[in-house]
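Only one protein chain is missing from this complex, and each of the others stays in its spot.
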Amino acid sequence: MTRHALTLQTTAHEQVQDLTLQVRQLVRQSGVAAGLCLVYCPHTTAGLVINEGYDPDVASDVLALLDRLAPWHGPYQHAEGNAAAHAKAILTGTSQTILVENGDLALGTWQALQFYEFDGPRTRTVVVTLMEATS
Amino acid sequence: MTRHALTLQTTAHEQVQDLTLQVRQLVRQSGVAAGLCLVYCPHTTAGLVINEGYDPDVASDVLALLDRLAPWHGPYQHAEGNAAAHAKAILTGTSQTILVENGDLALGTWQALQFYEFDGPRTRTVVVTLMEATS
Partner (left out) sequence: MTRHALTLQTTAHEQVQDLTLQVRQLVRQSGVAAGLCLVYCPHTTAGLVINEGYDPDVASDVLALLDRLAPWHGPYQHAEGNAAAHAKAILTGTSQTILVENGDLALGTWQALQFYEFDGPRTRTVVVTLMEATS
């Protein structure tokens, strides 16, 4: 098992960053031919998503939709004022598990691995764990 | 580690198909006694869900609710016109990980594994990976 931490800097309050190339490079360099890749977000106001990366409008449409579902100024009690960011993190998800085969991430043709920032700008970490199959 | 691809044909714009029997059969035939089963959707306008499969009204209620949350005709920028389908895929999820024990999928009593089509009809693939435990 190998574990890598990626550091990223988000530059806006809400933002989507594509991690596909970085994670793909980690997998290729690891020498793991087959196994599972767990990509994990250790934060509570950001999420990890696998979806279309080709047209950036998809990510901005999804950010805008999430904002309609969980508006920033809602009837929240949480004193920090960022309850909506926590809710969006829950709706998108904390981790993604992806198959590794032939030494590469087995994403679908149109799939990208994306970091969704919901309460930036912040310095963020994403933890990538590779678990090799034994047979 | 073994990897199987299931092919399915959805026959409506939105549709839920139950994959439980097919995946269960794959697990039983694999000879894997204990481990993890990763069921992965390589598409960006469909999702994988584990929920009640006994009453089909649950799935249609959920499809209708998702449509209220992410209406097909919304204020979207994505040129392909299916931003809602991408959003629903994100809200439901790209994969499910299920325990394998005693050579079978360890689902709860009322749980079914379901493929949620949000932009069909299409030919779709689901990738089932079995990772055997070593001890």
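Note that the chains are named A and B in the order they appear, and that numbering of residues resets to 1 at the start of each chain.
One rule holds in what follows: a residue touches a chain if its C-beta (ideal position, glycine included) is under 8 Å from a C-beta of that chain, and two chains touch if they have at least 3 such contacts.
What you are looking at is a predicted structure, and each value in this text was computed from that prediction instead of being measured.
Undergrad: Pick out which of A:Ala70, A:Leu99 or A:Ala112 touches the chain that's been left out of the picture.
TA: With A:Ala70, A:Leu99 or A:Ala112 as choices, the missing chain is touched by A:Ala70.
Undergrad: On chain A, what residues meet the omitted chain?
TA: 1, 3, 36, 38, 40-44, 69-70, 74-80, 83, 86-87, 89-91, 93-95, 97, 127, 129, 131-132, 134
Undergrad: Which parts of chain B face the unshown chain closely enough to count as touching?
TA: The missing chain touches chain B at positions 34-36, 49-52, 55, 57-58, 60-62, 64-65, 69, 91-93, 96-99, 101, 106-111, 131, 133-135.
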